[in-house]
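Below are the structure tokens for one structure; questions will follow.
The complex appears here without one of its protein chains, the remainder shown in place.
Per-chain residue numbering starts at 1, and chain names A and B are given in the order in which the chains are listed.
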Amino acid sequence: MTFADLLVQLVNGLAQASTLFLLASGLSLIFGVTRVVNFAHGSFTMVGLYAAIAMAERLGGAAGFWLALPLAALAVGVLGAVAEMLILRRVYQAPELFQLLATFGLVLVLKDAALWLWGPEDIFGPRAPGLSGSVELAGLAVPAWDLFLIALAPLLLLALEALLARTRWGVLVRAATEDRHMVGALGVNQAWLFTGVFALGSALAGLAGALQMPREPASLGLDLVTVTDAFVVVVIGGLGSLRGAFLAAALVGVVKTLCFALGGVEMGGTTFNFSKLTLVVEFLLMALTLVLRPWGLAGRAPAAAQESPALVEWVRVPGVRFAAGAGAALLAAAALPLLADEYAVVLATDIAVFALFAVSLHFLMGPGGMAPFGHAAFFGVGAYAAGLLAQAAWPMAAALLAAPLAAAAAGLAVGWFCVRLSGVYLAMLTLAFAQIAWSVAFQWDDVTGGSNGLVGIRPAPWAADKAHFYWLVLVFGGTALALLWRVLQSPFGFALRAARDNPRRAQALGIDARRVQWLAFPAAAAAAGLAGALFAYSKGSLSPEAMGIARSVDGLVMVLLGGLHTLAGPVAGAALFTWLQDEIIRRTDYWRLILGAVILLLVIAFPRGVVGGLRHAWKERS
Amino acid sequence: MKRILAMLALALAASATQAQTIRIGEMNSYKTFPAFLEPYRKGWQLALEEVNAAGGVNGRKLEVISRDDNGNPGDAVRVAEELASREQAVLLMGGFASNVGLALSDFAKQRRIVFLAAEPLTDKLVWEGGNRYTFRLRASTYMQTAMLIPEAARARKKRWALVYPNYEYGQAAAAAFKKLLKARQPDVEFVAEQAPPLGKLDAGAVVQALAAAKPDAVFSALFGPDLAKFVREGNTRGLFRGREVVNLLAGEPEYLDPLKDETPEGWIVTGYPWADIASPEHRRFLDAYRARWNDYPRLGSVVGYTSLMSVAAALKKADDTDTEKLVAAFKGLPVGTPFGRITYRALDHQSTMGAFVGRLAKKDGRGVMVDWVYREGIAYLPPDDEVRRLRPAD
Partner (left out) sequence: MALLEAEQLRKRFGGVAAVDGVSFAVAAGERVALIGPNGAGKSTCFNLVGGQLAPDEGHVRLHGHEVTGTPPRGLFRLGVGRTFQVAAAFASMSVVENVQLALLSRAGRAFGALARAVTAFRAEARALLLRTGLDALADRPCGQLAYGDVKRLDLALALANQPRLLLMDEPTAGMAPAERHALMALVSAIARESGLAVLFTEHDMDVVFGHADRILVLDRGRLIAAGDAATVRADPEVKRLYLGEAAEGPS
């Protein structure tokens, strides 16, 4: 690699960084003010690109191209404002993270809407009139558009900072980022502030998409690809810090580019291909950053996070009535194979497996007050442990006992790092670890089967029958569930809730809050690992999706759908989500749209989750 | 209770038409890979209508129960279970991504039901991971790569750079390309290898890194949005100037059409030059497809159409819906397709469906394939001994 190559690669990295910054800036603003973890941010980017191409083609010519950029951003801004007013505004009062469920519904709806509007085929936009060619730099060609992006990003940063520093609206936004209760106290119309911020953030997402017009085609997979990148950049930079996001975007962009630039490198007799590292490099960077700097590059420790007690509801310790109810439900579930057809049993097996997964996640999210976005890591470790042991001819029962242990070990390691952080930082660090684990499974062909995964994971002969296996899942899953619930009633469970409710108070009572939270990880991970192992045996095959982001997100959706502050919530959420998806998917081609709409309706109707909402309604009545 | 329900179900199923239709279970990742699979769906729907209009198979109409598998193996296996048990499908067809295809293949083996893998390209499906119940229509990664080797070798380029999406398909394509070209041209050098994540190609950096290795030629296995990004960036940066480029799949309309006037001329690709294939069987298919859908076919359309026609042929030959009879029927089954006659090999259950190899060109602002030839699949499979060694016994 010559010096000129390196120089131009740095320019490439900065062009990539500019795109990342555009993506991240909007997300950062929205999160800073509204605390909404906006999964739909990538969808807004996707819509921005589709809209820009459609407008550029409709308007035609050079003017059409340049007009399409702001118009697309504006259109997406309006879309964001509408979504905020129709949906999110209704659920700001809900427990933390609940809004995430609404944005998940939006992702599904927007994806199918884009398919309906623009069709399945990728659409490549025009080159930028006036900037279509390349510029020579150190003897090498660099696209003029890349240089335009590199110039645009810092200008946008300055413009946004000026907006925040110089205008009254900007001052309010900054104040709300620091302390959003204060703004309400100042008599500012909080609703309109939030709507405005959401519109601006969405418009920035739309602009980020529109600016990709000369670089990449609009495609329906763009939403998920971009949203994770945006989150990674925001978190590395430090929440709420635009400069941090700028720095983080540069870091990620340049490091990624350097990985490609290095390519295959001879090391100790073997060639290591750095380009393969790009599968996970942003997550490695995020993990490293968060371990060294718990609040990102430029973020500050939340002033009051350690001080202020969590806003939680009272949870009655489940007593005999709860145990009797759970037992009755388990018995009823066990009767299913006698009443229904084979497929119902298979579906119920999936539901039971996911219910266990959701309960294990809820253990950390509810009583633990931590929200791991990468909980699928433990599911996956358990699944792969079982799969590999099955291939090594271990008996199923032994594999089902070993898998949770493997997952618990992973939980112990991941938890040790994670409990040093809090809030979204903790959430994203678990995601980083999950993605690292995923990439190992994805790449380690000799052991994990790589992207294809493992096949031929067969239950023991006595459990091969679908009904028998279902009962096996009920027994193992039920036992794990009972153990987790039992732990919640134990002194440890109380200490865990204490560490969430009021960490300072807990410390003064001699409770090592961080240690309690740490030890919650292996407990939850073991249960998730058991769910993963049961999953592997029930499917017969296994691939890295078992620990992918989608699996983690499904878990979050199940927990929130059921209700964060109820014990039965995650079970109900898992059942409802899995059943709904199964029903809708076979009735319509546009199943994502319908499923998304149903989730949005449930979000509005049950801001405490379905079980939480029903319980609340019952209490109000009686 | 169970008995009552079962009797109820039987009574419902006993209505006259139901008893006579043959139910085929079909599942695919429609929402995950819509660009390929929407035309695929139209393809099998057309075939279904044709078969039934001609009186069905041995007097019985066909019925396809189609499902979206949500693009992941776990859900796909559940959907397969639903099709097999609740919907009483006599066999399964479909699949797009290799991991889903392998999971379904394993399901077929476990449940002893025939599975026709329509699209998954992984070699493992019929070789290392092959089983008695799985058959595959499309030419595999290995076969399609092998089809490109004669042209690649003829170019007599010494320094090759490779770029491929970082998962099994890309890795297998790159490995096969290196092995086969080295065998043909021992002095070949592979000077750079870039494996970006699928769907997340950082085009500028990759193009630059490839150029920095000063290759004489480039082999690419990119497709979809990655391919489009690669092409535009490579055009702008002059990567392709004076270099031979070989790109798997880039001639498939699904991936070629979005390139429009950006289409890189002269690339050697596999694909589907639908407008120029003059054979009567293709002409008939093309006319029927256009009449039915008011659109031109993509390669997915041919895959969907041929999959269903293969299933119909197997059912006809077996004259039964019993799995073992279907397996026997599929082995060595000849099927007439828009690409001519193909056979499902008894040896490894791979069909001999080939692919078109040609060069890309621009015509009226669109990409087309020129100087193409049809390469029969059978000519690009490894020797039978090698296949036997790879494939586990049934």
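To be clear about the criterion, a residue touches a chain if its C-beta (ideal position, glycine included) is under 8 Å from a C-beta of that chain, and two chains touch if they have at least 3 such contacts.
From a predicted model like this one, the values you see are computed outputs, not experimental measurements.
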| item | value |
| --- | --- |
| Shown chains touched by the chain that is not drawn here | A |
| Contact residue for the chain not shown (choose from A:127, A:215, A:466 or A:497) | A:497 |
| Residue of A:86, A:138 or A:509 in touch with the missing chain, whole complex considered | A:509 |
| Hidden partner chain, residues of chain A it touches | 307, 309-315, 317, 486-487, 489-495, 497-498, 500-502, 504-512, 516, 519, 523, 565 |
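Keep this in mind: only the chains that are shown with their structure count from here on.
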| item | value |
| --- | --- |
| Chain A partner contacts - residues on chain B that touch it in the complex | 1-2, 5, 9, 30-32, 34-35, 37-38, 67-68, 70, 72-74, 77-78, 81-82, 85-86, 98-99, 102-103, 105-107, 110, 122, 124, 129, 166-168, 171, 192-197, 199-200, 202-206, 208-209, 211-213, 224-225, 228-229, 232-233, 236-238, 254, 257-260, 262 |
| For the chain A and chain B complex, residues of the former touching the latter | 1-2, 5, 8-9, 12-13, 15-16, 111-112, 115, 119-124, 127, 133-134, 140-143, 146, 214-217, 219-222, 225, 256-257, 260-261, 263-264, 273, 275-276, 278-279, 338-344, 346-347, 350, 442, 445, 450-453, 455-456, 458, 535, 539-546, 548, 550, 581-582, 585-586, 589, 591-592 |
